[in-house]
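I'd like to ask some things about the structure below.
The complex appears here without one of its protein chains, the remainder shown in place.
After this line comes chain A, so read on.
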Amino acid sequence: MTTIPPAHPSDDAATSAFRHELYPYRGDEQYLSGTLGYIHEALEGGEAVVVAVPEGRASLLRGELGDEPAVTFVDTTTLGPNPGRLVGAWVAWMKERGAQDRPVRGIGETAWREARSAAHLSELRYHEWLLNRAFARSSAWSMLCPYDDADDDRSALQSLSRCHPLIRQDGHYVRNEGFLTAEEYPFDALNPPCDPFQELSYAHGDLAAVRSKVARCAADAGVSEDQQRKLAVAVTEIATNSIRHGGGHGTLRTWTQDSTFLCEFRDAGYIADVMAGRSRPTVDQIGGRGLWLAHQLCDLVEIRSTRDRGTTIRLHVDVAH
C-alpha cells in the first residue's frame, strides 16, 4: 500500500476524483478516532458532512459533536433493506447538503452483521463498488466507510476492501492495491432456484399472465397484499424490459427460499449500464424507470447481465411470518 497525505487531494488519480475510503476499526475508541478525525478535516475545510451509520454509532458521534450544524445525521432504515436504493439516497443527501458547490463528505456504515442472506451481503458489497462509479466525477464529494473488524474475519474484510480504492489507517488514507479496477464486477454466482419452482415463458401480450402467475405464487408463499401490489408493478417492469429489450421474450421462475419469495426473469438482453436503475429519474427522462421502480418496490434486486449469457434479474420479497 502507498501512503498518501490526509485530506488534501493530490494529482493522484485516486484522490483527484471521488475519494472512497474503507476504515476498518475495532472498538468505540478507534471508531471515534477515525470518524471524528475525518469529520474535523471536513469542518476545517468548510465542508459539510452527512452521516449514515447504525443508530448506536450515531449516538456515539452525536455525543462528541453536539449540535454541529455542518454535520447531518440521516436515517438509513427508512430506505428499507435493499442496497439498490442507497446510491439514489446518497446522491440526494449529498446534493441537499452540497448546495452552491460546497464540498460534502459522507460517512456510510453498513450493519454488516445484520445482512439477512448471502444474496443481501453480496449486493451490499456490490453497492460499495458501484459508489465509485456513481460518484466517479464528483471531486467535491468523498466518503468514509467504517467497518467493524472486531470479528477478525479476514475473508470478509478482503472482499469489502476490494470495493474501496482507499483505506484509512492511523489518520491517513492509503491507496488500496487490491481495489477492483476491472470494468466488470466479479459477481458471486447465483444459486440455483429451490425446488419446487414455478415457470412461465412470456412474450408480448403476456404481461397479465405474468402478474397473475406471480400473484398466485406470492399469495401461496404468504407475501402480504401490500407487498403483492408493489411486486405487480416490479414484475411488469422487468417483463416489459424482456419484451422490449431482451429479445422479445423471457422466462419467469418463482420460488420460496427461507423467508423470501423470489421471482427470476431470464432473457437474451444485455444491460450495459451498471448504474441502470440506481439513480432517481428526472422528470423529462424518456425511459429508465423500470429498474428504478423495481429497486424501490422490492426488498432486494439481483442483476446479472453479460453479452454472451443475457440477463437474469431476481426480485426478492420478504415474507412475514
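Quick note on the criterion: a residue touches a chain if its C-beta (ideal position, glycine included) is under 8 Å from a C-beta of that chain, and two chains touch if they have at least 3 such contacts; residues count from 1.
Note that in this section contacts and distances are computed from a predicted model.
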item: Which of "Mono/diheme cytochrome c family protein", "STAS domain-containing protein", "Sugar ABC transporter ATP-binding protein" or "Transport permease protein" matches, in UniProt, the chain that is not displayed; value: "STAS domain-containing protein"
item: Per the touch definition above, residue among A:V91, A:L157, A:L200 or A:L293 touching the missing chain; value: A:L293
item: Selected residue (touches chain absent from view) among A:A99, A:A208, A:A272 or A:A320; value: A:A208
item: Chain not shown, touching residues in chain A; value: 204-205, 207-208, 211, 226, 229-230, 232-233, 236-237, 240, 243-244, 280-283, 285-287, 289-290, 292-293, 296-297
